[in-house]
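Below: one structure, written as structure tokens.
Shown here is a partial selection of chains from the complex, left in place.
By written order: A and B. Residues from 1 in each chain.
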Amino acid sequence: MRIKRLRLTIASVASLLFCGLAAAQGTSEAAVKAAQSAGDNAWMLTSTALVLLMTGPGLALFYGGLVRKKNVLGTMLQSFVLMALVTVLWVIFGYSLAFGEGLPVIGNLRYALFSGVGGVPNPDYAPTIPQQTFAMFQLMFAIITPALISGAFAERMKFSSMLLFMTLWLTIVYLPLAHMVWGKAGLLNAFSGGRFPCLDFAGGTVVHISSGVSALVCALYLGKRKGYPSELMKPHNLVLSVIGACLLWVGWFGFNAGSALAASALATSAFVATHVAAAAATLGWLVAEWIMLGKPTMLGAISGAVAGLVAITPASGFVTPGPALLIGIAAGVVCFLMVSKVKQRFGYDDSLDAFGVHGAGGTLGAILTGVFATNLVNDGLKDSAGKALPLGLIDGNPMQVAYQCIGVLISWALAAVGTIVILKICDAVLGVRVDPVHEEQGLDLALHGEEAYAFEPERS
Amino acid sequence: MIKKIEAIIQPFKLDEVKEALRAIGVDGMTILEVRGHGRQRGHTEIYRGQEYQVDLLPKIKLEIVAPHNRVEQIATALIHAARTGSIGDGKIFVSDIAEAIRIRNEDRGEDAL
């Protein structure tokens, strides 16, 4: 009898303690989750802002400085207006087609108009931050990618036609590719059981190959600028381009390290790889120039930096500093040869070298990712036993190189075919090339009724 | 006979001068941004705690080619529009033009102006 009471006592005490414990755990777990989310969200909001900074003013300045004085506003406006246009398209259907589940090649419309995209994390993509943060971060990628293309048809494309082109290009080329590589169950998504498991941490295929290859197609389709190449069309203000390049470099930390989608050690690792590759590529390009031309140039230095950043993008979350250095050097030299030799050789007018840097650099980086990726850096792929799987060739997974090549081929094909089709549509509907008188006069005055720099007699 | 009138004026007088010339039916002219050096003391600039006298002042140079019989009228209009009365107002120089040709249609002489 007493014993009974005793038993009860024990039971009650025990249960009491359990409850206390449980409760305590409960609260603290929620609180810890919130704290974790705050840290990750802080970094991701910052990264999102940094990636927007890459387009405006970064890319706008980089490109704006490279064109002739009469086209600087028209060129900058192409980047700037995409910040607006793509944002609206993204909210309406872009995000959904890219990241809604659906087919392996394209998403569905479940997230159209951002329905269901709120403060709750989407565990398929980023379990610790609001889905809206993820959606905004990805939006900034969708803004800069088409903007990169504009470097190829600079100084000669109709503004109206450019808007139509970009709308179609985003829909037909970018969204499917983004879905295949990063979307849930995407055809090329190594982390979501894709048929062809490719590794593309921050957009070697989705961003750089797609834009670079489309740029080449545009350059070929629109043809050369009046007077090219006989007339020397040199940058009207390299200082602007230097500012732009620096902002691209800094913004790229958001681009690559942000692609870890958390303020984690992986983010830091991507940060390191990004910076090291940019540095190595800068030196690579400068040395190549110095040897071949006897002089290192400012334009070479900033172009090299961008080339390195492009090439490391797909690899940034998978490689250690050493390989990042090698990728950087390779990118610097290869891209230098692309813009100084290959372009001259074939004579196409890739006006601001969007293909020479992004197309070539992106392809190089995508393939080298298959070589240098290692699970020492990224253990995201696990076997049933939870053991991290080997990633690249140096991890003992030679097949990855093949998969990377498949990813590259699919990207090239989609970009090339898609772009040619879109150009034909735009040409039929609006015409793609400005009238020669306007080209002579310059886009700023002809299309926008403005001059960048006012003529104003100086006075004392 | 055709003359060339070169006038060096204060930049901020440009609009008034253009007006005055239009008023007397002179439309054709070429304008140059130049730097002038003369009696006028330049403004002082400050750099790193030092004051510097700038001795090359921004000026505007107008070149007007016109029939000789219009020169006095043009000069007068110029002078009145450009004058402030203080040092630095500038100068007018007149010289001869042997031939004038309009590129568009090869008009020559006074027809070309």
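Observations on the structure shown:
Everything below uses one rule, namely that a residue touches a chain if its C-beta (ideal position, glycine included) is under 8 Å from a C-beta of that chain, and two chains touch if they have at least 3 such contacts.
Predicted model only: the values in this text are computed from it and were never measured.
By label, the number of copies of each protein chain in the whole complex stored in this file is given as A x3, B x3.
Following the convention adopted for this analysis, only the chains that are shown with their structure count from here on.
Chain A and chain B have centres, each the mean of its CA atoms, that are 55 Å apart.
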